[in-house]
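Only one protein chain is missing from this complex, and each of the others stays in its spot.
Labels run A and B following the written order; every chain starts at residue 1.
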């Protein structure tokens, strides 16, 4: 049993990161119907910038803050310079734009920083905590705690604040939101900023465990994307559950079947879910209007 | 010049393929040329799937992988000629596309994208992990097609790069001819109809599921043959041929050039195949520039490079 618990714990840690990436996807998707393939680069930027700010002598919390703010800036710029001008373009064009953005960000990172693998120390030490016969890294608690905090924070934001409700209204019906006086352009900016911040935070939290380099983004984006689909695109609860579930499935596959095929397991599950429930686990059923 | 017209397109392609070598300073350019033709063939398949039928696949490199490894493995394990292996690969890809496409194509937009992406990743992973058969991530040698030897016996001495330039050029022309035939045929019309309005297509009797599947299978065969040619030309192949980036590359080439027309998409293949060769001059700026080009074209030239250029020229004339 300790083995199972160990796999579960590591699965939840990785799953929490997927959930954060998926949440980022969800926020942007809801506000703009765009699936942002550059979401993984936000995570990468969060980690990489923290590494270099910390290396330059900044204390870790300051380095993390710099990283998150810079990433937010990148996210907002992506929206202003690329997504807004391409409004109304077909899905395939939008896919290429965000994949292009992802390649661009990766390319620039590799020039500004380097191609090495980096890490910075865990926030509260590396002493493993015994947990039901398994062990848990303190940093894992940070990651899972961070994901849950973000989720609760988003929930409160979307249900309790006027701005949050404006975002939801825009997601629901853009034109109607405009008619009641919501500045949908601002909602888009906010969504990209928020999404970038969440991604960067995930990068800051997980880098002490998984390490980072300029090219970790695309893999994370695919997994986060898959998690969002698994849960049902556009549903924050789905993103959280989808992410955690995906992490656990991966960890179990790696533990009991084959570590080589852990990524395959994730996609097999997603294909199965999509076939059985084309809208994902929590996705709303939509009726075509003609 | 009307972009859609079948004979113009074929003529333009043929002329370019024949005339270009007169300007080649070295045999290296023949190699780049055949790479363009190989990519162009895959991209022509994407035109059928995405340009005609409006369906997005992010996993077509999976079929290129099947085609490529069929040429690497079938001669070893089945003892068949590499040329026959290409056909086996194409049939296998078509069959797999038929099986996978059925459930996948019920999905729309991004969902279809991620489902096909999942398929592509599974193929790439299989090729990487089953190392005892596929040679694993380091790749595997591919048998000689034997045409050069045959020509030598007949008394013709040709350089490998030149031979492949001609072979792949012919394959591209055949591929383009097929895609153009399809465009104006009843099937092509039904595909374009379901692209324009799926619900209206259904009401005029188009079996949407069946037609999407046909487009998926045809484009898979194109990708497969393209993968086979790549393997046979290089005499070596790695699992990267089936990777996510190769899938994205195919779609990007097609859409960048103009996915609505065969010529546009092949133009996109030419640009994106040569760009990295040019960009090696910029060394480490390569990625940044590539990403930037992808974004700029899609933002400012939404229909793709060639249609936008054509519009510009037309505008000047008037």
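Quick note on the criterion: contacts are C-beta pairs under 8 Å (C-beta built on N, C-alpha and C of every residue); 3 or more make two chains touch, one makes a residue touch a chain.
Keep in mind that, in the parts below, contacts and distances are computed from a predicted model.
Enquirer: Going by UniProt, what is the name of the one chain that was not included in the view, given "ABC-type quaternary amine transporter", "Nitrogen regulatory protein P-II", "Outer membrane lipid asymmetry maintenance protein MlaD" or "Branched-chain amino acid transport system ATP-binding protein"?
Expert: Matching "ABC-type quaternary amine transporter", "Nitrogen regulatory protein P-II", "Outer membrane lipid asymmetry maintenance protein MlaD" or "Branched-chain amino acid transport system ATP-binding protein" to the record, the invisible chain is "Branched-chain amino acid transport system ATP-binding protein".
Enquirer: In the full complex, which of B:142, B:167, B:182 or B:297 touches the chain missing from this view?
Expert: Of these options, the touching residue for the absent chain is B:182.
Enquirer: Using the document's definition of touch, tell me which of B:79, B:155, B:205 or B:315 contacts the absent chain.
Expert: Only one listed residue reaches the unshown chain, and that is B:205.
Enquirer: Which residue, B:70, B:218, B:237 or B:270, contacts the hidden chain when the whole complex is considered?
Expert: B:218
Enquirer: Which listed residue, B:64, B:92, B:163 or B:190, touches the chain dropped from view?
Expert: B:190
Enquirer: At which residues does subunit B meet the chain that is not included here?
Expert: That gives, for subunit B, the contact residues 178, 181-182, 184-190, 192-193, 195-197, 199-208, 214, 218, 260.
Keep in mind that, in the parts below, only the chains that are shown with their structure count from here on.
Enquirer: Compute the distance, rounded to whole Å, between the mean C-alpha positions of subunit A and subunit B.
Expert: Measuring from centre to centre gives 32 Å for this pair.
Enquirer: In the complex formed with subunit B, which residues of subunit A make contact?
Expert: 35, 82, 85-86, 89, 91-97, 99-108, 110-111, 218, 222, 225-226, 229, 233, 258, 260-261, 263-264, 267-268, 270-271, 274-275, 278, 288, 290
Enquirer: Taking the touch rule as given, give the residues of subunit B at its contact with subunit A in the complex, in rising order.
Expert: Subunit B residues touching subunit A: 50, 56, 58, 103-104, 106-107, 109-111, 113-115, 117-119, 121-122, 125-126, 128-129, 199, 244, 248, 251-252, 255-256, 259, 284-295, 298-300, 302.
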